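Missing here: one protein chain of the complex. Every other protein chain is in place.
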Amino acid sequence: MTTVTWTSDEIMTVTAARSLEDHMSCFVGIGLPSTAANVARRTHAPGLWMVYESGTLGTVPDHLPLSIGDGILADTADTVVSVPEVFNYWLQAGRIDVGFLGAAQIDRYANINTTVIGDYHSPEVRLPGAGGAPEIAASCREVIVIMRHSSRAFVDQVDFVTSVGHGRGKGDRERLGLRGAGPTRVITDLGVLEPDPGTGELVLTGVHPGVEIAQVTEATGWDLRTAENVIGTPAPTDTELSVVRSLTGAR
Amino acid sequence: MTTVTWTSDEIMTVTAARSLEDHMSCFVGIGLPSTAANVARRTHAPGLWMVYESGTLGTVPDHLPLSIGDGILADTADTVVSVPEVFNYWLQAGRIDVGFLGAAQIDRYANINTTVIGDYHSPEVRLPGAGGAPEIAASCREVIVIMRHSSRAFVDQVDFVTSVGHGRGKGDRERLGLRGAGPTRVITDLGVLEPDPGTGELVLTGVHPGVEIAQVTEATGWDLRTAENVIGTPAPTDTELSVVRSLTGAR
Amino acid sequence: MVLPLDEAVRTLVHDGDTVALEGFTHLIPVAAGHEIIRQGLRDLTLVRMTPDIVYDQLIGAGCARKLVFSWGGNPGVGSLHRFRDAVTHGWPLPLQIEEHSHAGMTNRYVAGASGLPFAILRGYSGTDLVGNNPNISTVTCPFSGQEVAAVPAVDPDVTVIHAQRADRSGNVQLWGITGIQKEAALAAERVLVTVEEVVETLDPVPGQVLLPGRIVDAVSVVPGGAAPSYAHGYYERDNSAYKAWDEIGRDREAFNAWLEEQIGAPAAGAT
Partner (left out) sequence: MVLPLDEAVRTLVHDGDTVALEGFTHLIPVAAGHEIIRQGLRDLTLVRMTPDIVYDQLIGAGCARKLVFSWGGNPGVGSLHRFRDAVTHGWPLPLQIEEHSHAGMTNRYVAGASGLPFAILRGYSGTDLVGNNPNISTVTCPFSGQEVAAVPAVDPDVTVIHAQRADRSGNVQLWGITGIQKEAALAAERVLVTVEEVVETLDPVPGQVLLPGRIVDAVSVVPGGAAPSYAHGYYERDNSAYKAWDEIGRDREAFNAWLEEQIGAPAAGAT
């Protein structure tokens, strides 16, 4: 008999990876999104078409890049295009199925902040800023957000809207001319949140094995609603775990 | 003792070639302009940087191309760029010193017609159209027009303004936001016309050997003014003629 | 993905479509144009920066309702007589025209490839193209107050190009003068590529454009499919064919004979 154990980052990564279907095109941010996309490609989605904002289209790195522009991404890509091309001809043109994003703060309506904590003009914490995120959130057919759960990160309203999720609710994306569906899942180390189809508000739809719903609501900075059926995330398989660990260098 | 003779096309080509200085960048149209630019490069301007609208930058063809996109242009270029790049990054950005253009009709103010003879909606003769000319005429630092002289071609007012020369006179280019100086010379098989610095109207400033001023005014469809000093074009040298002939395949 | 040309054209091109066959002097998809004539497609809006002899043939055969272009001629030779006949005499059918400059058409394709409704450029100012084409307008820079030209995106239903090579996944590789093909393909709803050959592996070539297979709907293997234009590294431009076209294109009967004998298509109209 085998006892499989895993870290909370590992189940978050595996759950995110499972959200990707084979042959999808995926705009990959660095960090957790990159790990998850590469896990998907090595498990159930070998035809996943990964695009990094450095212009590497259809890249198949044999190890995780540290940055969005590592040499391995260029060496293994179908083609490398310029930065204007990847943003204008690929992202803006609506050719990308899924954007995989991380965030420092996310709010009730899945708006994302990667700019500042506190006031913009005299910030408490200055974060890196927008990067590709605003247009990834606008133009990909859908967006999946991957971030660790905490009440500092999951807030009622973000301090700065770097990238629009569902604005102040249903209909805002259309009003703003944003063509993709926006964030359809937020995957954390505790579970999964999805926008309520009627209101756009994030509700808890899944928890990872061993996680109590109360833990999640506790770690959320607004009064988190819970779906009628909260699904238990299937445990990572041996294969998934070994792929994650081979990529991250753990164990 | 040698008697040098030449055709009217040959002295036109040689005179046009002499208008180019070494190391200039030149946007080259096909036909007479292409021959003239290639003569310049093989005589006094070996560093002439020729750009064809097909995207070949710094090309040094070993024979005259028949079209603006012959393989020889790509094979011998410093680099080949896409058509958007040659028009946006090179021509529009104002990086080209001289535009070398031909025309079907030109008028008193050096406006150029390559679109239709007669009414646009029921043309007498349908010509190829604009191609690169409107923006070559707008954006090159200066423009040199090369065309055979005739009263059908040199008209008081063109039937259709495909490319703006000096509009309806001095100041029009500035008013229209055209940044280059516009046509500074029109070189024909009879002589040379240049815009009057005060009015922008083309006046006769040069005649080729053996050409009478009356012949030129006769072949011009408006009341052509003559500069105070009409210069006689120096005869083509043996070297120039042999280069022209080696390129055009004549004798 | 890899289909015979007749099947690819039947699947991807329909009556009434807006169709762009691109290739700037180099790699012109002539064989695909001939297949469009052979299949008797009608009412097409034909888009091309430089309509040359294959467009003269499509127009002469009566495939086109409208031509959107910036320079129409037989390069290095002279005029397009079928095009002229359609414009001036409506033979075999009247032809609407929408006329731009190269800079304008280029940026229309760039806007199409970029998913933008329009493009801006410095162009057209002072020309008579402006008054004769409602698809040329201006916008004002919100920062400097400068006025620049605006043209709408071109979004073809189908773009057809010819390339040197493809692999079995439909990745397409072309090099030499690459023109506007990348943008024309990315601007289109559907993409058909004829190629000189399908290879196992697309070894990188300096100056190449690689179109990922996911934007290509069909690849058809048609060696020589760009003739009489050329395919860099494969064959040269057949200048004599361009010159010979002048005589055929000049005459309705000679053209109809060409249609029947060379293309296997019916004559185009009463001469």
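As written, the chain order gives the labels A, B and C, with residue 1 at the start of each chain.
Definition applied: a contact is a pair of C-beta atoms (placed from the backbone, for glycine too) under 8 Å apart; a residue touches a chain by one contact, two chains touch by 3 or more.
Just so we're clear, the structure is a prediction, and the values are computed from it rather than from any experiment.
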For the chain not shown, touching visible partners are A, B, C
Of C:G115, C:P156, C:G176 or C:G249, the residue touching the omitted chain is C:G115
Contact with the hidden chain, among C:A113, C:A150 or C:V222, goes to C:A150
In the whole complex, of A:A74, A:I213 or A:A235, the residue touching the missing chain would be A:A74
Cross-chain touch to the chain not pictured, restricted to A:P134, A:G169, A:G221 or A:P234, is A:P134
The listed residue (B:N38, B:Q92, B:T188 or B:T233) that touches the chain absent from the view is B:Q92
Had the left-out chain been drawn, it would touch subunit A at residues 30-31, 53-56, 66-71, 73-74, 79-80, 82-84, 87-88, 91-92, 115, 120, 122-123, 125-135, 138-139, 160-164, 167, 172, 176-179
Had the left-out chain been drawn, it would touch subunit B at residues 25, 49, 57-58, 78-79, 88-89, 92-95, 139
Had the left-out chain been drawn, it would touch subunit C at residues 115-122, 135, 137-144, 146, 148, 150, 152, 204-208
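The criterion applied here is as follows: only the chains that are shown with their structure count from here on.
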Joint neighbours (subunit A and subunit C) are none
Of all chain pairs, the one with the most contacts is B-C
Cα centroid separation, subunit A vs subunit C, in Å, comes to 41
Distance between the CA centroids of subunit A and subunit B (whole Å) is 58
Expected list for subunit A, residues touching two or more other chains, is none
Contacts with two or more other chains occur in subunit C at residues 182-183
